[in-house]
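What you see is the complex with one protein chain gone and the rest in place.
For chain A:
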Amino acid sequence: MIRFDAVRKEYPDGTVAVEDVTLEVPSHGVVVLVGSSGCGKTTLLRMVNRMVEPTSGTVSIDGVDVRSIDKVELRRSIGYVLQAGGLLPHRTVADNVATVPVLQGTSRREARSAALGLLERVGLDPKLGDRYPAQLSGGQQQRVGVARALAADPNILLMDEPFGAVDPIVRDQLQQEMRTLQSELGKTILFVTHDIDEAFALGDEVLVLRKGAEVAQRGTPAEILANPADEFVSRFVGAGTSRRTLSVREVDGRRIVVDGDDRPTGVLAG
């Protein structure tokens, strides 16, 4: 469990990135922080592995204040996936995935062969292990990023807009596969995105943030859609827009779901 306790981040120039946040991320679940850019969601995420130190308040993992853990050790024990993978361009894909285990003292040979297994796990051909990141597509690089984060078998995964740089079709696939992977692995995942649809697609729980990382609403995607807490959340999730206002039409004996503009979006099952 990750816990933020009265956390605040103020930069020397007076900018307040995180106002006063207290929240818990339960173990083995996916919690998505969603908000527009500059709302402090990434700052919050980066506090967990001490890439950002809060000005006041504490962040703890399973009751242990992260400040009491050596930064480097802490970061190696937490998987981190960032946009465009953040891979090392001068190392092969397999070496990239093997980075953390090698830093932790696993032999390079052993770490590399484990890396090939991980590539398969995230849906990549292990043959790509000998390639360099620049030879892979954006979606493939993103998968490598996920494989690298999983390499040291961490309990916690931090994901910072990992699918922001890939095209929508690939993003859908990656989201779907991430759900499958998570159902097998059961990691504690804190996921940051500005895309509400991605938040709803991935989150067991979603936190809608406004400026200063203030939690405007926390709930399951269904709860938030059913009952937006206020005007801000309702606008953010697009409640009441034609895209979110679905109704059912009967066509040729089948029930078709249409949006507010009468555009069909799917078929009701059963």
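Quick note on the criterion: a contact is a pair of C-beta atoms (placed from the backbone, for glycine too) under 8 Å apart; a residue touches a chain by one contact, two chains touch by 3 or more; residues count from 1.
Here is the rule we go by: contacts and distances are computed from a predicted model.
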Using the UniProt record as the reference, specify the protein name of the hidden chain from among "ABC transporter permease", "NADH-quinone oxidoreductase subunit D", "Anti-sigma factor" or "Stage V sporulation protein AE". "ABC transporter permease"
Can you work out which residue in A:Leu44, A:Leu82, A:Ala111 or A:Val192 touches the chain that's missing from view? A:Leu82
Among A:Leu174, A:Val192, A:Ala216 or A:Val233, exactly one should touch the missing chain; which is it? A:Leu174
Out of A:Pro54, A:Gly139, A:Gly203 or A:Gly219, which touches the unshown chain? A:Gly139
Residues of chain A (touch criterion as defined above) contacting the omitted chain: 46, 49, 51, 72-77, 80, 82-90, 99-100, 103, 123-125, 128, 131-132, 134-137, 139-140, 142-143, 148-149, 170, 173-174
